[in-house]
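Removed from the display is one protein chain of the complex; every other protein chain stays in position.
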Amino acid sequence: MQFDFSEEQRALQGEVRRFFERACPVSTVRALIASDASHDAELWKQVSEQGFLAAAIPEDMGGVGAGYLELCLVAEEAGRVLAPLPAVSSIYQAAELIMIAGSHAQKQEWLPRLASGATIATIAVAEAVGEAVPETITARVSDGRLSGIKRPVSDGLAADVAIVVAQALDGIGLFLVDLSAPGVERRPLKAVDPSRKQAEIRFDGARCELLGACGEGWALLSAMRDRAAVLVAFEQIGGAQAALDMARDYALGRYAFGRPIGSFQAIKHMLADMYVSLELARSNAYYGAWALATNAPQLPLAAASARVAAIQAYKLCSANNIQTHGGMGFTWEFDCHLHYRRARYLASVLGTSPLWERKLVAAYGRAA
Amino acid sequence: MQFDFSEEQRALQGEVRRFFERACPVSTVRALIASDASHDAELWKQVSEQGFLAAAIPEDMGGVGAGYLELCLVAEEAGRVLAPLPAVSSIYQAAELIMIAGSHAQKQEWLPRLASGATIATIAVAEAVGEAVPETITARVSDGRLSGIKRPVSDGLAADVAIVVAQALDGIGLFLVDLSAPGVERRPLKAVDPSRKQAEIRFDGARCELLGACGEGWALLSAMRDRAAVLVAFEQIGGAQAALDMARDYALGRYAFGRPIGSFQAIKHMLADMYVSLELARSNAYYGAWALATNAPQLPLAAASARVAAIQAYKLCSANNIQTHGGMGFTWEFDCHLHYRRARYLASVLGTSPLWERKLVAAYGRAA
Amino acid sequence: MNFDDTPEEAAFRARARAWIAENAPRALEAELKLSGFGHLHLHSVDRIAAAKAWQRKKFDAGWAAPRWPKEYGGAGVSPMEYVIWQEEEGVYSKLSGPFSIGMGMCGPTVMAWASEEQKRHLLPRLASGEDIWCQLFSEPVAGSDLAGIRTKAEKRGDEWVINGQKIWTSGARDADWGLLITRTDPTVAKHRGLTMFFLDMKSPGVEIRPIWQMNEESVFNEVYFTDVRIPDAQRLGAPGQGWTVALTTLMNERMSIGGSMPTGVPELFELCRELGVLDDPAVASRLAQFAMRASGLRYSAFRSISALSRGEQPGPENSIGKLVAGTLMQEVAQFALDLEGEAGLIEEPGLAVDGGRFQAMLLRSPATRIEGGSDEVLRNIIAERVLGLPADIRVDKDLPFNQIPTAASAGR
Partner (left out) sequence: MNFDDTPEEAAFRARARAWIAENAPRALEAELKLSGFGHLHLHSVDRIAAAKAWQRKKFDAGWAAPRWPKEYGGAGVSPMEYVIWQEEEGVYSKLSGPFSIGMGMCGPTVMAWASEEQKRHLLPRLASGEDIWCQLFSEPVAGSDLAGIRTKAEKRGDEWVINGQKIWTSGARDADWGLLITRTDPTVAKHRGLTMFFLDMKSPGVEIRPIWQMNEESVFNEVYFTDVRIPDAQRLGAPGQGWTVALTTLMNERMSIGGSMPTGVPELFELCRELGVLDDPAVASRLAQFAMRASGLRYSAFRSISALSRGEQPGPENSIGKLVAGTLMQEVAQFALDLEGEAGLIEEPGLAVDGGRFQAMLLRSPATRIEGGSDEVLRNIIAERVLGLPADIRVDKDLPFNQIPTAASAGR
């Protein structure tokens, strides 16, 4: 047994951290926010060249084949620096879905392109307000043509291809759609986290290709989300750790009443509680990483625990980081709000807490 | 408009407080806990003679006819001193139920006896584990005879008469049963709050009398509980205030690290949060008191808000009172646990938080 | 105990309602309803012009400052009548946002400390909307530690010369007057070297720089003073008495902010109804706990009004209003966005759920937990001034101000 990452993995993490600190200072994030660009294409290119995001894609599909544990650590580091990349969409979700559901030909067609970063993919599920369930899906495929409106689609502007959840003859199916093809229109949507951009995509008879068995779409989506939840949890703990570190540093340097504010128990104990929530999230995420890497039967429970804990920790750490900073934390100029916004973004993709709380309890019930 | 008690009512409250401080020191509570007695009969006699508990019973039914606002203040003071009395059962519930559901003859028969304290009544609802709903009731009446087991029955040993929820031909009904009659057996049950004693009562063909329309029993019970919830909320805020006062006094007198522990922010802010929860509960209870006193259509919402807030406040204040006292708070000798136990008792009678949370939301939905 | 109107109150309410029905700018009603948290937003008209027009109309009819004495532009109504007025004014009260700091904090301070002549000049102008006031208290190094301010005032003949910087000044750009706290003696203990003034915001040497906030608004400002001159006659209280004067302002701030904090709870119930989840047992517990806190706050504020009616002063117990409302609004926003699903990510005007109100709450509520006394400061106030617990140990207490440790002196 070994309940932690190995020394080799920690060394890799150090490398990834140094890369991101160099390649992705916060000015990069702010530049993307201020621009109309869909993502930071230069950073995406560099990250792709490093092979970081291809860690879990098999070598024969153009990946690095290092494994999921390594990808988890990459996600943690990307989260720490708020990397403005479409990895949640293209790697943690789309590549996973293709690996789970794709035919051999589809894998060969798409995985090498996703692994190299040459192609960016995304997932289009949401239409209405509220939790997405099969009954709320109105996008429809008939005769190989997709029509409907998806909103919001994360990284929908950056993506070259989307996997769209739609109704078809045999129920819910997943459909690959080339977003540059006729019958596809998209536009940017102003979003809570402007460093991870959202789009509306309208399909009007767009040509599409089935991924996985038709009628199995929702089950495949759900299986993919268990896997993506673990990877996203690592982004969240990376972000939460960065927020806690910011708060700690500020509390040490800011003086009031003749002493550092970090010497007041109110601040000390608030930071201690942030640390506790982060440690609980981290430990749940490690278990999730193992379950993901080994495809363990515990994955649904481990993924739900990791996600519920990580959502909670990032919300708390990012909110109380602002609180520690006082008024300065409420300025656009300070970086506190970037984490607060990112925490909300990562809490909303893949389905929100209430969904995962139910999943956790159901999985716990099955496990016991 | 006037959102507070009047000066006359405050003066009455002062009188009631002085009475209880004199007549019910904590040694009285501890004496009852240590004994096999069902309640403090001497205190009950004194309280009855003062007419405190008959405040809301009309004068022509042997009551004082002062009103519900006065009864609320009595309840607050009884809660503050942890009075070991069966008022929750006999006055806040049974008398209310008879006033709501009884025929004129039943009112004339019972209310004067309850008002004078000569007779003690209780309500017997629970049988199985979990929230009581009509489907879980197995006690049954046929041909005017009641059979079944009720467990636990608060003040079931002190009571002379019980209002029993039972199945009958037309559905759930409420039945008055003389507990000294043949076919009734009762025994004490060890309970979480030994200052408010619990019993098991077995009915085997006991003679009983219908109270209110048969089939309407559950609706009547529910209407009564809205009224009792407000009165119990005042007991709870009285108890929570006492627990907060204890914690404050201890924090001022206990020294560690060369200073009173009440000078540490961790303790100060814990007590501030206790105060906040108590103030929220108090303000909700005041609104409830007005709705109760005026039979306002807002009563269901006001009662649910008062109850949810009061449960929460008393739980928090009684638990953190122990925490403030440190190890001494965990001893039997200190009084902290008496409030902690009482908070649990008052959270369990009338149905627990989840039930009242649903009632609150439903009432809010109807009100808006 | 009576949450309903007495006959006299009902008559007063009818009068207020009739006047509003006749005079309120109905065309703005829908826009005002959506104008969210912390700031007046109007697209169809200039907000300051609309605010001044409504304030003037109210002033002429005696509704602008109902609680103030008549000689200063008020109507001398009772606390209960004022509550009734506020309930009836409803959404239109948002129009008076630009005057809220003046009416709530600066006006009462002027009333307590200025000369009779000044009061008769300044207060009616404030009440009528002619003048806008702002509050120049916080500084970059003095937030929660308000008495740690460094803006310097030096006496030169009949004038004072001001140098320094303020921050978090709401509405400074629209303001005609500012209530300014300064340090006039850095060699005595911090609370003893302060002096209060009111300042013409158009004075030479005043420079205002808007702060761009995390919620993409710019209500707050930095205000810089370079050799700004203030006549000695505009001093409030004696030199060195500034802290006592400031306490008047802060006590009124607490009362003014605490009374009617938005919590987002009614809006959350509306969302649940739209989503059809109001009967969902999964949301009941959260909704009920939120609702109980919101109604508790509401009736706590009511209790304070009853205390005012009895002639009591607004006390430190009013600190619970903002303490509860800030966190409550933040939790409500997060829960609402959880319920919205991925659609909760959309801020796009016209597309965002309910006009993006919960996204706005999410991004505004952190400021509520800080401005006008952070959560931590409010808990200290409750612990010390309501519960009687000892003050924090003060390392700066008896030191001359210029010898108090700072980040700079600690080499950070």
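A, B and C label the chains in the order they appear, each numbered from 1.
In this text, a contact is a pair of C-beta atoms (placed from the backbone, for glycine too) under 8 Å apart; a residue touches a chain by one contact, two chains touch by 3 or more.
All of these numbers come straight from a predicted model, not from anything done at the bench.
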{"item": "Contact residue for the chain not shown (choose from B:M1, B:A101 or B:V125)", "value": "B:V125"}
{"item": "Residue among A:D4, A:D36 or A:D143 touching the omitted chain", "value": "A:D4"}
{"item": "Hidden-chain contact residue, picked from the options C:P210, C:P231, C:P281 or C:G388", "value": "C:P281"}
{"item": "Interface residues of chain B (partner: the chain not displayed)", "value": "125-126, 128-132, 151-152, 154, 189-193, 198, 200, 252-261, 264, 266-267, 315, 319, 322-323, 326-327, 329-334, 336-337, 340-341, 344-345, 347-349, 351-354, 358"}
{"item": "Residues in chain C touching the chain absent from view", "value": "280-282, 284-286, 393, 395"}
{"item": "Interface with the unshown chain - residue positions in chain A", "value": "1-6, 9, 69, 244, 248, 251-252, 259-260, 262-263, 265, 267-269, 271-273, 275-276, 279-284, 286-287, 289-291, 293-294, 296, 304-305, 308-309, 312, 353-354, 356-358, 360-362, 364-365, 368"}
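By our rule, only the chains that are shown with their structure count from here on.
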{"item": "Gap in Å, rounded to a whole number, between the CA centres of chain C and chain A", "value": "39"}
{"item": "Distance between chain centroids, defined by C-alpha means - chain A, chain B (Å)", "value": "50"}
{"item": "Per-residue overlap in chain B, given as positions that touch at least 2 other chains", "value": "265, 269"}
{"item": "Multi-chain contact residues (two or more partners), chain C", "value": "283, 376, 379-380, 392"}
